[in-house]
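What you see is the complex with one protein chain gone and the rest in place.
Per-chain numbering from 1; labels A and B assigned in written order.
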Amino acid sequence: MYGAKASKPNIDIGSAEAFEQVFNSSYNTLKILSEVTGTATMTASSEFTSDIVDVEITHNLGYSPLIMLYYKDPSSGRWLQGPSIIPGGNGASPLGYYISGTYVIFKTGYNPLTEFVLSFIYFRDSGQPASIDIDYKLFLLLEPRQDAWYD
Amino acid sequence: MKISKSGFDVETAANKDLILSTQFDMFKIAKTGSLVLNLPEETKGDGAASSTYTQTYSHGLGYVPLLIPDASSVLTDVITALGGGEDAIVNDAANDAFIMASGPPGTNELATLYATTTQIVLKVVRNWDYAGTFGAHSVTCYYTIFYNKIGETFNLL
Partner (left out) sequence: MAYGIKVSKPDVNVEDATNVQTVFNSENNTFKIFRGDTTTSATNYTHGLDYPPAFMYFVKSGTTWTAGAPGYGGEKEALVSVDATKVYTHTATEMYIILFINPLNE
């Protein structure tokens, strides 16, 4: 075998199984193309109304890449993995449905071969602030979602 | 072995400023592929028993591997006015939100990708809360599995 490999602590590299190695040049790994950070500010002028903020992220890779999305819940200060929702709050959605919470999701209708569009949707309930800021971080990976490693 | 980010001295760089360090584990891709379910047209009445379809891949690792995408009870098809019978890609559906007041309609088609010690499984379940027809269509999931094990407790700091 030509290449490089490294084993986990206290594991003999000569006999290490794949899961006992931290690096092996024979195995592809997830490589980060870019890290996109920002803050989405949503303003719902009165209770039981909502706001949407879309963030376009252009990659122009020509294929749909793997991504990992995280965002910070402004009320707790904790980071969550997206797409997901922060539950709580009731109100009318801009789509006409009765839903609740704050959504951090990917918008439909974009072309994944060239871009992603993050959609932040805030439904303001009774007692909730008029404006909220959602910090986010997106890891855009080089690996495509399909055939990230081909034999 | 370690490699620092551009602009950082590798001798003094903090861990977060390293590109690679063999002190830490990395994702090691074992296999990628697609699971495809070709689902038939199916009609059932109010409250009928659900239908379950699966497609599997035997990974041969002997343990449960890390996998992506994140796909658990992903809505792939809803009949009635919202349409039905279109080919679905689970990776797209997992990212696209279907926003409803209290979850999807009771008549729906949900996909899950999961791993066991021997297999990767794409499972699709059709539920009939009310009567309806699901059109024939395919459900595809692109998966990536890693040599990294689920359940392994460790701390490399």
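Note that a residue touches a chain if its C-beta (ideal position, glycine included) is under 8 Å from a C-beta of that chain, and two chains touch if they have at least 3 such contacts.
Given the structure is predicted, the values throughout are model-derived calculations rather than measurements.
Visitor: If I consider the whole complex, including the chain that's not displayed, which of B:Leu37, B:Ala115 or B:Val139 touches that chain?
Guide: B:Ala115
Visitor: Touch as defined at the start, partner being the missing chain; which of A:Ala18, A:Val53, A:Met68 or A:Ala130 qualifies?
Guide: Counting the whole complex, the residue in contact with the absent chain is A:Met68.
Visitor: So which bits of subunit B touch the chain we can't see?
Guide: 3, 5, 15-16, 18-21, 24-27, 64, 66-76, 93-100, 103-104, 108, 110, 112-117, 121, 148, 150-157
Visitor: Kindly note down the residues of subunit A that lie in touch with the hidden chain.
Guide: Residues 3-4, 23, 25-33, 35, 37, 63, 68, 70, 72-73, 76-87, 99, 103, 105-106, 135, 137, 139, 142-144, 148-149 of subunit A touch the chain absent from view.
The criterion applied here is as follows: only the chains that are shown with their structure count from here on.
Visitor: Could you give the separation in Å between the centres of subunit A and subunit B, each centre being the mean of its C-alpha atoms?
Guide: Distance between chain centres: 15 Å.
Visitor: Write out the stretch or stretches of subunit B touching subunit A in their complex.
Guide: It is residues 1, 20, 22-34, 61, 63, 68-70, 91-92, 94-97, 99-101, 142, 144, 147-149, 152, 154, 156 of subunit B that touch subunit A.
Visitor: Which stretch or stretches of subunit A touch subunit B in the complex?
Guide: Subunit A reaches subunit B through residues 4, 6, 8-9, 18-19, 21-24, 27-30, 64, 66, 81, 83, 93, 95, 97-100, 103, 105-108, 112, 119, 121, 143, 145-151.
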